[in-house]
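Can you keep this structure in mind? I'll have questions shortly.
A single protein chain has been omitted; all remaining protein chains appear in their positions.
The letters A, B and C name the chains in turn, as written, and every chain counts its residues from 1.
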Amino acid sequence: MSIEVRHITKTFNQHQALRDVSLAVPNGELVALLGPSGCGKTTLLRIIAGLEEPDADDSARVLFDGQDVAERGVGQRRVGFVFQHYALFRHMNVFDNIAFGMRVKPWRQRPRRGQIRDKVTHLLELIQMADLGRRFPSQLSGGQRQRVALARALAVEPKVLLLDEPFGALDAKVRADLRSWLRRLHDELHMTSLFVTHDQEEALEVADRIVVMNDGQVEQVGTPDQVFHQPTNTFVADFLGKVNLFHARVEQGKLVAGALVMDAPASGAAEGQAAQVLVRPHDLLVARVADDTAALPAKVTRVISTSSVVRVDLVTTDGQTLQADLAHEAFAPLALSVGDAVFVGPRRSHVVVDDYVI
Amino acid sequence: MSIEVRHITKTFNQHQALRDVSLAVPNGELVALLGPSGCGKTTLLRIIAGLEEPDADDSARVLFDGQDVAERGVGQRRVGFVFQHYALFRHMNVFDNIAFGMRVKPWRQRPRRGQIRDKVTHLLELIQMADLGRRFPSQLSGGQRQRVALARALAVEPKVLLLDEPFGALDAKVRADLRSWLRRLHDELHMTSLFVTHDQEEALEVADRIVVMNDGQVEQVGTPDQVFHQPTNTFVADFLGKVNLFHARVEQGKLVAGALVMDAPASGAAEGQAAQVLVRPHDLLVARVADDTAALPAKVTRVISTSSVVRVDLVTTDGQTLQADLAHEAFAPLALSVGDAVFVGPRRSHVVVDDYVI
Amino acid sequence: MKRAGDPLWLRVLLIAVSTAFLGLFVLLPLIAVFAGALRDGLGVYLRALAEPEAWSAIKLTLLVAAIVVPANVFFGLAAAWTIARFRFVGRSLLTTLIDLPFAVSPVVSGLIYVLMFGLHGWFGPWLSAHNLKVIFAVPGVVLATLFVTFPFVARELIPLMEEQGSEEEEAALVLGAGGLRTFWSITLPNVRWALLYGVILCNARAMGEFGAVSVVSGHIRGRTNTLPLQVEILYNEYQFAAAFALASLLSLLALVTLVIKRLAERKVAREKRAGLSLEPSLEH
Partner (left out) sequence: MKRAGDPLWLRVLLIAVSTAFLGLFVLLPLIAVFAGALRDGLGVYLRALAEPEAWSAIKLTLLVAAIVVPANVFFGLAAAWTIARFRFVGRSLLTTLIDLPFAVSPVVSGLIYVLMFGLHGWFGPWLSAHNLKVIFAVPGVVLATLFVTFPFVARELIPLMEEQGSEEEEAALVLGAGGLRTFWSITLPNVRWALLYGVILCNARAMGEFGAVSVVSGHIRGRTNTLPLQVEILYNEYQFAAAFALASLLSLLALVTLVIKRLAERKVAREKRAGLSLEPSLEH
């Protein structure tokens, strides 16, 4: 089922949590709502679920498969909702938690006792907790609780799955495991899913499409590749990962930022116009000897080799800090250490012309 | 000041939080206590601070610069302690929070009013909050609160700085900023610092030395490079980042794991002995055509190109999932997509002979 | 949690002071009542309880509790749920007024009912015209007790409900449960122990209320005397053994109340812990 919201505004005590937000989520996609805390992403999710009502406005709409659901109460929208802090029913065991949604159905639609048992057993297997049906929520680990919350939401066969910071309260390690589990689950079920997160890594890894939000508004919508490699403004670029920022000016068809001279983008920027050049750390070349690309002198301040890349922190002569991520094989011949003088420049860059200041 | 603990055991209601832990922190180093939640790292930190007492045992010792501090109360140890949830005094403004430690000194050691003001002003500048001295904790963001907590701890000029999950309650983005700020601060002050974290990335990025703990015991102590590249067991390897694990057996001086044949380590493993071969994702070679190294057939299941490396998830013919991190330049000529058949093998590996099972 | 930071003498002193205070002013007196009741032997004790007037007082006390407790459970639950779950104009006034019966003297509580329903009160003429008696009759006793014991249920529930938040209820609503079903399946079970505690405290207070009831009851022997009133009458007539015999019933009620309270408190504490999410900070 596709989801669409149009012109949604929401005000809490004079604070505008959402400002005229419109958004479409295609059927079957796994979409992330990504932004810093306070950006309104959770509020948007709750409005879609029907747990909050948007400010009264004639043009405000929440559409499921093109149908307005404003009149449908929260129980009639057939959404599955997973809360950040699980919200498991603390006085029911895992089995009863999962069965709850089926048991409260109106008499005619309610599955028979045996059907409920089969369904719950199946879901317990799906979340790899087949033996733990009799446990109470307090006897489960955080990761297990979150999986039970997911199974409970799936039990009523929702058309849409909404997840509010599903892994926010978990350890880094457990989070990474559950993340790929959620992705696999979505690939099996192919249900339209929308999840809220403030962790860009999570969004980039799991989602088909990312909605970057800031301050009650949508900044960019796109695939992980699009928002990461072609951000439309510096907020998005900065929020999605470390980025090196050069303030440049268009001079004679070229972009000039100190010692760096780069090709201006085709979308003809006017002479003298200011522009931001964004360079991801892995696109920053580091060389011992200056050349056309690596023209900016810098000094190594820190080398961290404990991940899939070697991270080199640098500082330019005018005090700007930069970060370069080199492949271990590319780093080995350079053999940089703290204090070394090097030259840097962008292998590839992305230019943004806007007035947003980090 | 150096810190040393010897034979520390701590029991809470029959649960052994720490089991005979010994540890030495050299003067001036920034050391991370890293482990999953419940491993006892916070308890160890609190025992060093004097906030908890270890179980009574004749051989249990907490030494500062070689001197036993068991008799010194928590106020006499001259440690700075930063709490995970800040523990700022909620009814005092930022200035009074930072000044508190100086104002409660015994009359003879207490600085004069002017000295206190100067010191607080200096610290406010250090934490980049010069104008916010009159704010109350409730008016600050999470990152600001944590910096005030740090300034308050530094105000009494402690010999040792102890930090309990200092960034645990913060957003991913703020966390990354504060992390490098803490590192720079330590480089300036060069005070012996010990911080607790469950985030391996944080530990690897910030610390001079990492103490990996699990289940009340120390698993490994070493520099980030050592614990990342030469873990002593599979728990450490797995906790510090994604690792590909091959169960191998020694056959005729070689390590054999299915189609892979690798050189056995010099430390002569006996014929027929089982061993674990650990390969970090960036050390896993991926090739379209099999060769001596890349000999294991596998299939691509997912490609994620939104970070400094391109992450390729693979599955072998016998169902093992693997992860390879390729540099963007190395990935480009391969141009892999989901479903492609490839061959993989370790460029570099680390062999562990132990009986720990993940 | 043994805190290494506090000197041992301070802890010992504090624990000693608190315990001594409670022992001296609370536990010892209670023992005295039972001693006093049994001073003249078990036979006298049982005879005192079997007196027709004593029996009548016991029955009236049970009747009052049987009306007041369910009424206050209903109103207490409604008030607590309303306050914990909704934001509306007058919400804070409602919260404040719940404590009014604590703040006002029991004598005054009784007097206001006399003012309203007494012979010369606001509704007095109307009531006597319809031959209804409130003051110096059972309805007055019930109303006065209702007023005095109102805060106990609501006060136990409000903080717990606010702490638990409404996420579980929201989860039930999203799963398709109606408002009433959510209340019975989620809200009520989550506060059941706190509710039990509020109910037994309300009950103990309803059976033991003296001041307000004393003013409205008229002390009509065998008709409008509750247990506490009967105790006072016996005491004023120097029938000490009988007075203490009835008083021991009230003391027993207090003890049973405290035992149930103890159990409920443990359950509440356990449920609070169970509700906590697994945060790294909880590690020890």
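Note that in this section a contact is a pair of C-beta atoms (placed from the backbone, for glycine too) under 8 Å apart; a residue touches a chain by one contact, two chains touch by 3 or more.
All of these numbers come straight from a predicted model, not from anything done at the bench.
Within the full complex, the residue among C:L60, C:V73, C:L127 or C:L146 touching the omitted chain is C:L146. Of the listed positions B:D171, B:D208 or B:D238, the one in contact with the omitted chain in the full complex is B:D171.
Only one of A:H85, A:R152 or A:H350 touches the chain withheld from this view, namely A:H85. Considering the whole complex, the residue from B:S138, B:Q252 or B:S337 that touches the absent chain is B:S138. Seen across the whole complex, the unshown chain contacts subunit C at 1-3, 5-7, 10-11, 14-15, 17-19, 21-22, 25-30, 32-33, 35-36, 75, 78-79, 81-83, 85-88, 90, 92, 94-109, 111-116, 120-122, 143, 146-147, 150, 152, 159, 166, 169-170, 173-174, 179, 201, 204-205, 207-211, 214-215, 227-228, 231-232, 235, 240, 243-244, 247, 250-251, 253-254, 257-258, 261-262, 265-266.
Within the complete assembly, residues 49-51, 73-76, 79-81, 83, 85-91, 100-101, 104-105, 136-138, 141-142, 145, 152-153, 156, 169, 171 of subunit B touch the chain that is not shown.
Operating definition for what follows: only the chains that are shown with their structure count from here on.
For subunit B, the chain whose average C-alpha position is most distant is C.
Subunit A and subunit C have Cα centroids lying 52 Å from one another. Remark: subunit A and subunit B have CA centroids separated by 25 Å (rounded to whole angstrom).
Under the contact definition stated at the top, the residues of subunit C that touch 2 or more other chains are 278, 280.
Looking at subunit A, residues 171 sit in touch with two or more other chains.
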